[in-house]
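Missing here: one protein chain of the complex. Every other protein chain is in place.
And then chain A:
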Amino acid sequence: MKRVLLAFFCVVAVFVASAASNEVVVYTAHEESIINALVPMFEKETGIKVNYVKLASGDVIKRAKAEANNPQADVIWSIGGEQLEAESQILQAYTPKDWDKIVGVYKVGTNWLPYTGIMNVFVVNTKMLRPEQYPQTWTDLQDARFKKLISSAPADKSGSAYMQLANVIAIYGEKGWDIYKGIMKNMVISTSSGAVPKFVNDGEQAVGLTLEDNAFRFVEGGGPVTIVYPKDGTVAAPDGMAILKGAPNLANAKIFTDWCLSKPVQEYLVNAMKRRPVRTDVASPKGLPAMTEVKSIPYDFGWAASNKNAFVKKFTDIKMDLGL
């Protein structure tokens, strides 16, 4: 028995010690399905092993910050731009190979880089609501008929939910807080924004606040859902990626970043994942309206990042008042 145990511990020791050296460590808030598709592609093309950690975007930042004195990760992949903007002190500037091909409005700086275009939308269950009952604007969502029928992630936890909050404030200013509070009264808080369209799809809630590509995958999958673009405006913004200061595998981090922004990968994200591209030479996904048909409003990252603490505090206070 002792010998078996000893042999066993040896095996474990070898297992523990055999950490790959040619690797890149990536923290990401990407959906699991996207990771499952892209990671093997990258590994096959470059021979570099991707060690990824998938977390909620807030947890990505939290973990990177907690590890700042001994960075474990090389790249943060696909989290909200304003989150990266707010923590730029832990990031390392990098100008990617195809910088000149990136859509101008998405360029904020080189501390973090735009990765895909995302947009706030409403996802609506077509069995629970008739078309004339669909909410058309953010203000519609305050209506009492949506009581407990709106699914949303909490804005103090989810990057995309924060973007929705900022969206309402960006349109309506101070008055936006009353509107968002009205929406919150109707909300059932979901664990993550990725799960929001699932609850709507299953008929547990009638309306969900989520990102366009999340919702569109349920539409494409043939679920009883449709997308409504808020008529009073939706922010169109890139989510970003960045290299961490002190990245242990800096060279591989750069290769990974360039790869993510390359034309084939951006095309893949458009076709398979329904994300909007950040490159000028890649077209938007089929089946989604052109950007010109949507009332999009500009997203000021500096504003969203610098007000973040104040906004989240205010959000938390409202949340507590409402007992959510």
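Everything below uses one rule, namely that a residue touches a chain if its C-beta (ideal position, glycine included) is under 8 Å from a C-beta of that chain, and two chains touch if they have at least 3 such contacts; residues count from 1.
Methods note: contacts and distances are computed from a predicted model.
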Listed names "Cobalt import ATP-binding protein CbiO", "Unannotated protein", "ABC transmembrane type-1 domain-containing protein" or "deoxyribose-phosphate aldolase", matching UniProt entry of the absent chain: "ABC transmembrane type-1 domain-containing protein"
Sole residue of A:Q92, A:N167 or A:S192 that reaches the chain not shown, by the stated touch rule: A:S192
Option from A:P40, A:G109 or A:P298 whose C-beta touches the chain left out: A:P40
Residue numbers in chain A that touch the chain omitted from display: 5, 8-9, 12, 15-16, 19-20, 25-26, 31-33, 36, 40, 50-59, 61-63, 66-67, 69-70, 72, 83, 86, 148, 154, 156-157, 159, 162, 187-189, 191-192, 194-199, 201-205, 214, 217-218, 220-223, 308-309, 312-313, 316, 320-321, 323-324
